[in-house]
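My questions will all concern the structure given below.
The complex appears here minus one protein chain, its other protein chains still in place.
In this document, chain identifiers A, B and C correspond to the written order of the chains, with residue numbering beginning at 1 in each.
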Amino acid sequence: MNVLYFAWVRERIGVPSESVETQAATVNDLVEELRAREDRYAAAFADTSALRVAVDQELTDFDAPLAGVKEVAFFPPMTGG
Amino acid sequence: MNVLYFAWVRERIGVPSESVETQAATVNDLVEELRAREDRYAAAFADTSALRVAVDQELTDFDAPLAGVKEVAFFPPMTGG
Amino acid sequence: MRIIVQEAPFDFGQQAQAFASGRQNMGAIVTFTGVVRDDASGALTAMEIEHYPGMTEAALTAIANDACARWSLGDVLILHRYGRLTPGEMIMMVATAARHRRDAFEAAEFLMDYLKSRAPFWKREVTAEGASWVAAKDEDEAALDRW
Partner (left out) sequence: MRIIVQEAPFDFGQQAQAFASGRQNMGAIVTFTGVVRDDASGALTAMEIEHYPGMTEAALTAIANDACARWSLGDVLILHRYGRLTPGEMIMMVATAARHRRDAFEAAEFLMDYLKSRAPFWKREVTAEGASWVAAKDEDEAALDRW
């Protein structure tokens, strides 16, 4: 699964994207796995209420299932316009 | 006093403007005088609720006083924009 | 603030660009443009717009001043044509510049609502069958209650 990071999430984790081998059933499960990896992930995912997630390029919730998913992206609330 | 007519009021009365000698105290009094003149005025002023009036180029009401006024204009509701 | 009343066509793109350019302190620019709209049947030959020359600019200025008093605006433009226009021609435009988008949007809607019913313009539709004055719409009068 390809995992993407944007804005300060990208800065905290240190890479814009990476390939992740996971059996996580939901986005929340994936977040738990990443948090357990290293401090920089724990820092980026300290408060998921401050984050948004897109699964296969569609905005969704942290309880979204990951079966068959190719791309997950984490980022702060958007500031377009 | 200069009296102006616009849109279908102008068409019914037949002139865009005319000089009127009057002692009318209010717009309503002026309307009564004009109505009494000729049928074309009576036709134009048959229903003043369908008309609007400007006194010295400011929108106002039919009970507005005419003392010192130089220009009165009658027209249907505006359709700008 | 610019108030323009003219018979000639105007270059909307140029006006919009000039209004929006060089505004480091205004984050939001809104424009509205009115176009002579043919009805579905294509029957409209022309739209004739009469106005009250002595009063028109003053009335538009008063409406623009009202908008500036109600919202935090950096600038306002009102441009309105008169005379004979054909379908597809632009009748008028307004533009507003503000720090915040809500002010720019609301002020532009306010300007349009007041232009519709309080600026001394009268429209006459010309078709192959004849000409008729456009009646003011109750909904346009009712729109003023919003402000």
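Brief remarks on what is shown
Just so we're on the same page, a contact is a pair of C-beta atoms (placed from the backbone, for glycine too) under 8 Å apart; a residue touches a chain by one contact, two chains touch by 3 or more.
Note that this is a predicted model, so its numbers are computed, not measured.
Listed by label, the shown chains that the missing chain touches in the whole complex are A, C. Although one chain is not shown, part of chain C still touches it, namely residues 11-18, 20, 22-38, 40, 87-88, 90, 99, 101, 104-105, 108-109, 112. Of the residues in chain A, those that touch the hidden partner chain are 4, 6-8, 54, 57-59, 71, 73, 75-81.
Quick note on the criterion: only the chains that are shown with their structure count from here on.
One finds 48 Å separating the Cα centroids of chain A and chain C. Looking at chain B, no residue sits in touch with two or more other chains. Multi-chain contact residues of chain C (touching two or more other chains) are absent.
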